[in-house]
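Excluded from the complex is one protein chain; the other protein chains are retained at their positions.
For reference, chains read A, B, C, D, E, F, G, H and I in written order, and residue numbers begin at 1 within each chain.
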Amino acid sequence: MSSGVQVPTTANLPPIIAQLFEGKARKGLTFDQIAKELGKDEVWVASAFYGQAKFTPDELKKVAEVVGINSAELVQDLGDHWWPNRGLGPIPPTDPVIYRLYEGVLVYGHAIKAVIHEKFGDGIMSMIDCKINVDRKPDPKGDRVVLTFDGKFLSYAKW
Amino acid sequence: MSSGVQVPTTANLPPIIAQLFEGKARKGLTFDQIAKELGKDEVWVASAFYGQAKFTPDELKKVAEVVGINSAELVQDLGDHWWPNRGLGPIPPTDPVIYRLYEGVLVYGHAIKAVIHEKFGDGIMSMIDCKINVDRKPDPKGDRVVLTFDGKFLSYAKW
Amino acid sequence: MSSGVQVPTTANLPPIIAQLFEGKARKGLTFDQIAKELGKDEVWVASAFYGQAKFTPDELKKVAEVVGINSAELVQDLGDHWWPNRGLGPIPPTDPVIYRLYEGVLVYGHAIKAVIHEKFGDGIMSMIDCKINVDRKPDPKGDRVVLTFDGKFLSYAKW
Amino acid sequence: MSSGVQVPTTANLPPIIAQLFEGKARKGLTFDQIAKELGKDEVWVASAFYGQAKFTPDELKKVAEVVGINSAELVQDLGDHWWPNRGLGPIPPTDPVIYRLYEGVLVYGHAIKAVIHEKFGDGIMSMIDCKINVDRKPDPKGDRVVLTFDGKFLSYAKW
Amino acid sequence: MSSGVQVPTTANLPPIIAQLFEGKARKGLTFDQIAKELGKDEVWVASAFYGQAKFTPDELKKVAEVVGINSAELVQDLGDHWWPNRGLGPIPPTDPVIYRLYEGVLVYGHAIKAVIHEKFGDGIMSMIDCKINVDRKPDPKGDRVVLTFDGKFLSYAKW
Amino acid sequence: MSSGVQVPTTANLPPIIAQLFEGKARKGLTFDQIAKELGKDEVWVASAFYGQAKFTPDELKKVAEVVGINSAELVQDLGDHWWPNRGLGPIPPTDPVIYRLYEGVLVYGHAIKAVIHEKFGDGIMSMIDCKINVDRKPDPKGDRVVLTFDGKFLSYAKW
Amino acid sequence: MSSGVQVPTTANLPPIIAQLFEGKARKGLTFDQIAKELGKDEVWVASAFYGQAKFTPDELKKVAEVVGINSAELVQDLGDHWWPNRGLGPIPPTDPVIYRLYEGVLVYGHAIKAVIHEKFGDGIMSMIDCKINVDRKPDPKGDRVVLTFDGKFLSYAKW
Amino acid sequence: MSSGVQVPTTANLPPIIAQLFEGKARKGLTFDQIAKELGKDEVWVASAFYGQAKFTPDELKKVAEVVGINSAELVQDLGDHWWPNRGLGPIPPTDPVIYRLYEGVLVYGHAIKAVIHEKFGDGIMSMIDCKINVDRKPDPKGDRVVLTFDGKFLSYAKW
Amino acid sequence: MSSGVQVPTTANLPPIIAQLFEGKARKGLTFDQIAKELGKDEVWVASAFYGQAKFTPDELKKVAEVVGINSAELVQDLGDHWWPNRGLGPIPPTDPVIYRLYEGVLVYGHAIKAVIHEKFGDGIMSMIDCKINVDRKPDPKGDRVVLTFDGKFLSYAKW
Partner (left out) sequence: MSSGVQVPTTANLPPIIAQLFEGKARKGLTFDQIAKELGKDEVWVASAFYGQAKFTPDELKKVAEVVGINSAELVQDLGDHWWPNRGLGPIPPTDPVIYRLYEGVLVYGHAIKAVIHEKFGDGIMSMIDCKINVDRKPDPKGDRVVLTFDGKFLSYAKW
């Protein structure tokens, strides 16, 4: 079987990733449903499916069970010796969904930087210790996507 | 006078922009303080200072007053006939604050796209009808930056 | 069978796409003929063949029937769990047909932007809620291509 | 005087261009108003203001008069010996208005090419013998931008 | 069999193209010999071998016969439903033969443009209605390549 | 005085070049007229005006006289110690006139290379010992630009 | 006065930076000498001179005194309202000293990543909470540069 | 067997490399453990696994034994006639671990260069005669990565 | 058999090339030994192995014999109808050996150009009629690589 899963073919990802997506498609599961089984957020689980985060061995077994693929094979490929090789897709992004995020950086990046500095001083919002959520907010003029980055502020070292 | 304001010199921005930053620096104002005078959010005001949004004529007069620069000159340069030429800075960003936002797109963009599709269907989060906030959330392990994009979902047309 | 279909091989597209093109070629159908069967416009159908739009399950079944390929396989690959990964081809385009569109952006983009602002204010023409048509207009000096983008105007949010 | 006119500073354009924009701003004219004086379309006039098209000597004199700048200087700078050096702005465009046009090429370019070939054969839509219009179409769900390219079809030579 | 034919492997070309080159190699034919059979010029025929031009069905049959490959397969792959996807190779070209042409654009492009404008006005030399020849001109100091582009002049539309 | 001459401002060219173009514009001369005074071809003279070729001291004096600028200054700036720094403009070219030449390389480069090899063997057409002409060929369907590169064939060394 | 200081002219740095370098040159000071006055490391001080770190107001006054420039002007330009815009120079670096560091990333980056993962798990070495030193280690075969990055390990968040 | 080893698939590396990683994964070895067997440092061994350094024939045999793969095959593929083709991964790096190293070059490269010049004169730190270590330094606020480059200083030749 | 030969996998080279390298490895030959058999220089032979030069039919047979591969297959693939597609590897080069050559162009290119002009006038050193040698020069401080380019000077044509 080979479903039209959306794993970027040019990415440097383990082939087992395709099986994760195919199992998910076959069972008709959403990331939210899988995430609930794991006790995790759907965005984090989706990022792990794309090879951008690392499951623990227990999570690997649970995921294999939920999407119905071979657990041993999954552990063998994404287990202890595998580490995410992060960063996917063309730059600038060609897909409009991802491009709009990128456009947010282009248009509002300097403003966000200025306000972070005024509120926190010289430093950055961590993208490592950062949690990301996507919510649907009902709105009579059209529902809205609420995308939140919640990242630790890190001060610049001086030495 | 010429302060070390952080207007990107390679950007295609009107020279009056430098005066806005200099006035703000001279008066020791934060974007939040200016925003309160205008009844706007600090991120939006910062984006307008960087030439990434358009003040109304009334806002221009108010801003000129608040930062202490010539109102007529500001209206003449950023008034009715001026439209923002949006998009600032090198790609990929070299500044670590802005780069981290960009890294968020690289690492989590596909996951965010997947979850938006599962929650909303085929479409995008608008970056035009989008409001952006930066909040400081106290945390005993180190305060956190909470960056929120609140954008209207737009369905893809079919015809 | 493997016809010389023009699916960009470097694109991140599901392999089933090739079958759509091969079926269309085998039956000698135009996009207009397929579009009429679906009650859609030919440009939209062509974009969906290139993986740039999403068929509904009913449309997938109808398309499979019209081009004579396996319906279940098509639904499996481009069905509920598949979402378009939009954006095709090299930038700048090397093909002269596509390059001319791109040249239109290079040469007339600033003028179009200026006129949109003067007619609508600060905002954009949506490329999400946008319908595109290609017509042939007879002309004694040589027939003309009339390419129309009909997109919703979106005002920039201020907050 | 120096208004915040939006001439791309990195472009290879004659300095006189800034005066055209300043005169237009000072008089509070739209491109449509100037175009009516010249018997031309507003998109074409805007493209000429950006140095992307060539006025005749008569048009130069008329334009100088309409926007209130020195006619002789304008003729001297944009007259017989000056030819447009076409193509403006960064690629990909950073401004969202222009980027959306570019996104149209990325997402729908292959579909448009396919339909042109099916309707006309092997050739292109000319971007040299091409007329471009921007119209505002009222719509209860939000007015729409109708952008039309009307270009001559050119068949590929075979020899 | 698989000869070392020079089809660019990164190009988006139909696989049948390799057979054309292999047949030509096997029979020891030059493009000039094939062209004479078709009543065409050798440069045009070579461009069609590289997938940069479109044979008619009759030409496809004739070509298949001349190079000794299966006619039906060739028609199936490069027939009515196939359109050239033009533009080949890296930019800038790395091969010195092709780079020299490109260097001609870099070094003499502005001069050629200036002379075209002085001789014809505001417009371009068409690369669509253009015939290209390569001749060998004997010269006692070393024979010379005479490369000719014969393209229709197209005036810029004004509207 | 500052005419709107088309010297690429980003090029690494001596400022005196602007005076050459201004003198030519002031006197209303074509490159062909200047070339006849020098006993040279118009394309070569244009390339020298753009700093892409080197005048002899005698030619510099003659050119200064013909376009009416200071001879000593011209000799001082473009004389014995000055050597052309060749290569002008963005890549790919944004101007459609120059882009079409570049498109000729993209679309027909491989075909031209193949035919050169078949007619001459392993080597290149020199772009150093190369003469370039632009002619106007009358044609009832529209006059044609005939652009000729006449370059020495150079065989590859083997050692 | 204008010494040949090595401030990258293409960088988006405040002009006052040039005065820092000129004062340092005039007094013949090394970064180590300045750093000792400030109680800081020479690499950090050099990075601040290049606008890549932020002095406190006290440090600004001390620096102004040490290099002999106007303290008020320095505070005005690099004071409370100024934040570093980090990231300097072309990519890849053209200067061999900087290129070698970059080559270290190209050649040893994957190995360093692998060892960090094996010693620490899934996370990164912070470049924000990172101290950098350059030492000279005597060696009979030629003294050695010992460059040390001492950065906090940050674990990837899971949520 | 095919584990999810992290060999960059776009790199120009011998296929045998995948076996090295698979053997290492199967045996559950760290680079440090393998390095101890070879009497080498773990960073160097990791770089050799990634094809960025050259094992001696003895080392190849030892490595094959340690990771449990066929020794003759390894010697055949990475033996006397194989030389590393150094340099891996996209530029700029997309993986955050590697990007941080790169960011160190962007932000601190000029400072490091300045201090090297002040301590050593005109020259570079060799990346050829350079030893690299990664250490874990315990720290109550969070353990730290200590990354050291120990490279010979090379003076610039003058002749 | 498949040795770890260093043929750039992204290059557009005939597959037979891999056999040349494998035969050479199997027999333990150096390029110098093969070159002596052919009466050629080792650099030229190596360039031909990389598909960057063209063997005569006689040379092909001799090479096949020397490295022990099938002569007919080699002639079939690299014979009369094959022409080198020159230019290999990423730009800028990532491998340090090749990068150093490239760095020579970056750092010393303008100086070399200036001296060529002063010694020869306006023209270039041919890279077509050019012979390249690599010698080992003993030196007590460390042996030296002497790399020589011996290329014909070509004067710029004027016409």
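Here, contacts are C-beta pairs under 8 Å (C-beta built on N, C-alpha and C of every residue); 3 or more make two chains touch, one makes a residue touch a chain.
The structure presented is a predicted model; accordingly, all values stated were derived computationally and were not measured.
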In chain G, positions touching the absent partner: 1-6, 8-10, 21, 24-25, 28, 90, 93-96, 99
Residues of chain E in contact with the chain not shown: 92, 94, 96, 99, 103, 106-107
Chain F residues that touch the omitted chain in the full complex: 10, 12, 14-16, 76-88, 127-128
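Simple rule for what comes next: only the chains that are shown with their structure count from here on.
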Chain G and chain D - chains in contact with each: A, B
Reaching chain D from chain B through chains that touch each other, fewest steps: 1
From the options A-D, B-G or B-H, the pair that copies B-D, where over half of the contact pairs coincide: B-G
Rounded Å distance between chain E and chain G, as computed from the means of their C-alpha atoms: 53
Chain F residues counted as touching two or more neighbouring chains: 6, 8, 44, 92-96, 99, 103, 106-107, 113-114, 117, 123-124, 126, 130, 132, 154
Touching pairs - complete list by chain label: A-B, A-C, A-D, A-G, A-H, B-C, B-D, B-G, B-H, C-D, C-E, C-F, D-E, D-F, E-F, E-I, F-I, G-H, G-I, H-I
